[in-house]
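With one protein chain held back, the other chains of the complex are shown just where they sit.
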Amino acid sequence: MRFVRRKLIQLVVVLLCVTFLSFLLISLLPGDPATKLCAGAGGQECVDQKRTELRLDDPIPVRYVRWLGDAVTGDLGASARNQQPVWEALTQRVPVTIELLLYSQFMALIIAIPLGLLAAQRAGGILDRVSTTVLFGLLAVPSFMLALLLIYIFPVKLGWFQATGYTDFTDNPLESLGSLFLPALSLAAAEMAVYMRLLRTDLIATLQEDYITMAKAKGMPPRRILLRHAFKPSSFSLITVIGLNFGRLIGGALIIEIIFGINGLGKYTVDSILGQDFIPVQGAVLVIAVGYVLINFAVDMLYAALDPRIRHARALA
Amino acid sequence: MSRRMVTAEPGAHPETRSTLLEVVDLKTRFRTDAGTVHAVDGVSFTLDRGRTLGVVGESGSGKTVLSRSVMGLLPSRNVEREGHVLYEGTDIIGFDQKRMSQVWGAEMAMVFQDPMTSLNPVMKIGNQITESLRFHLGVDKGEASATAVALLKSVGIPAAEQRLKEYPHQLSGGMRQRVTIAIALACGPKVLFADEPTTALDVTVQAQILDLLAEQQRERHMAMILVSHDLGVVAGRTDEIMVMYGGRVVEQAPTDVLFADVKMPYTEALLRSIPRIEHPSHARLEAIPGRPPKLISPPKGCNFAPRCRYAQPKCTEETPPLVAADDPRHLYRCWFPVGSAEGADALARNLADGTTVAYPTSPGSAPAAATPGTDGEGA
Partner (left out) sequence: MPAPSHDPVHGAVPGSGSVFAESGDFATEISDIADGDALGLAELHELDPDQVASPRAKRRLGLAFWIASGWFALVALAALLAPILPIDDPNKTVARPRLAPSSAHWFGTDALGRDVFSRTIWGGRISLVVGIGSILLGVLIGGAIGLLAGHYRGKVETILMGFCDVLLSFPALLLALAIVGFRDNRDVSTIVLAIGVVSIAPVARLVRANTMIYSQREFVTAARSLGASNARIMLREVLPNVVFPVLSFSVIAVAVAIVAEGGLAFIGLSVPPPTATWGGMISDGRNFLADAPWISLAPCFILFLTVLALNLAGDRLREFFDIREGAL
């Protein structure tokens, strides 16, 4: 299909640019990057080694291609602090963060969708007004602030859940979800507000469409009209935003993982930055950005699969 | 024919002339911040089985609200409905949503103005037809699809089986309107509301759609309310015509009676605005000057007076009642009806003055309302 092919070409171009920018991060380092990369570890020996390793004297395009080649084969360099290969560290941490992100998306949607549906159906009613107001307030609560409040209320005051720590999903799924409950909730709150507002607005617009009156004139019950006729056409911008919000969630996870002591990608990135350990940061940025691009590509595809108008319009074009 | 099974059960319409729908003094008001909009202001009519009523008027005349109000399709919030809608002798005006959903689709159905917006863009055509079959008639999936194919064939859609799996945007405008007609007819309604069913379509397919509606109506012995802004459209296709202006009926008569003897200046103006084949192609069409009346706190008197060529002082003072002409089936609402001595007198006076009562102080700008044939100088 032509639409898919064009999107694929776009994807490749964006991926090249994103990897190039990630690669350039090292050049942002003030002074001599090699010295900077060895901060606190090694000495002149390390600097010389880094110099040859990164071949800093070569022109940038050459270095980029070599770096990208290494990255594709799983070589993202190693940490200056503990010599652990970046790739190895990432494979341990990425699943944790993915679980956290999916968990919070799920949490946000499972609240936002029914609430949005109910609020839109009785727009201007009590439920609508209360939920809209409460969620608007929730939008102004940064995730780190909510995390603190949740820790204060649940583990500290009530003794529910644990304040820190993480159980691996493969060890015990239930306990794992329990250990991520508060972190996921901290991230989900603001997303919930965004999704609910969006769905509500789109649904209210959809419910004024002629085809809704038509469905009513066919004698379809209100619940069926809402779920079968109005929900799908109102969910398209929601889907796009869910994809885009993975970016916000990753940003939130950088902080939330620190607060709850979860050894995920976010904590790894921040710890590396705080430890002036730049090669791991570069690797993490690369993996996150590429993952984010791929997610949004998948969302685009999903969007096209769901909306027949796009599917056909693009196919014909 | 397979079409049989989707019509109402045989024997439901043994008598040919019996009242199906009776609307008595129906009022519909919208409560808004700026005041109450009197969208439908005391409309009454009777519709017999198998007959067609034409409802004609400009935008803002209340004709669309009327059809939706009769069907009870308006939202409940900020909308007041008063009067009676007797369907087969039962007043359905107090029916709640649940009881209405037994009426909608199964007893009354509607075809909307624009098939582009009245079909769900993300639902397959097949599902849009079969869902009401399954809901109202309780048939299984296979039977519903078979019926849907038969319906699509009966409204003249080729390759019907294939169409079931397609989406509305894959069809042309005319085909889409055929689909909405098939949907409306699916459960064999006894009365069909067609709300400007051809306005959004190409001129070339307008006649086809109207013919299709007439054909289906005949075959199913179904009553129809055909709403249009075009007197030409309803002229040859209705048994009775109701002309609406500003939420009120201003003239109502059997079609042949109306065209033989127009009483209301507004109807006359509508007639003048229909293009005629016998006129040379460059002949000017007559626009009705001015704008539809305000529906919030309308001024006293006849609400067409400000745009009327016949308007006299009395017209802005007293609201004319709906009175019967020589033929008791012919009702109109005017102090100086067309074709009467008073009317001729009033028109002659206005033409001589170059002004009407509605524009007493502006002789310069008024003639547009009084002189026929004056073209608009731009709004």
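Think of it as A and B in the order they're written, each chain with its own count starting at 1.
Definition applied: a residue touches a chain if its C-beta (ideal position, glycine included) is under 8 Å from a C-beta of that chain, and two chains touch if they have at least 3 such contacts.
Computed from a predicted model, the values in this text were never measured in an experiment.
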Option touching the unshown chain, where B:72, B:197, B:265 or B:292 are the choices: B:292
Touch criterion as defined above, residue of B:74, B:144 or B:347 at the omitted chain: B:74
Residue touching the undisplayed chain, where the options are A:242, A:262, A:289 or A:304: A:289
Option from B:52, B:113 or B:255 whose C-beta touches the chain left out: B:113
Residues in chain A touching the chain absent from view: 13-14, 17-18, 21, 25-26, 28-31, 123-124, 136-137, 139-145, 148-149, 151-152, 156, 204, 207-208, 210, 213, 246-248, 250-252, 254-255, 258-259, 269-270, 273-274, 278, 281, 285, 288-289, 292-293
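Methods note: only the chains that are shown with their structure count from here on.
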Chain A and chain B: spacing of chain centres that average the CA atoms, whole Å: 54
Footprint of chain B on chain A - complex, ascending: 124, 209-211, 213-222, 224, 228-229, 232-233, 306-309, 312-313
Touching residues (chain side chain B, partner chain A) in the complex: 68, 71, 73, 77, 97, 100-106, 108-110, 112-114, 117-123, 131-132, 135-136, 167, 169-170, 180, 183-184, 186-187
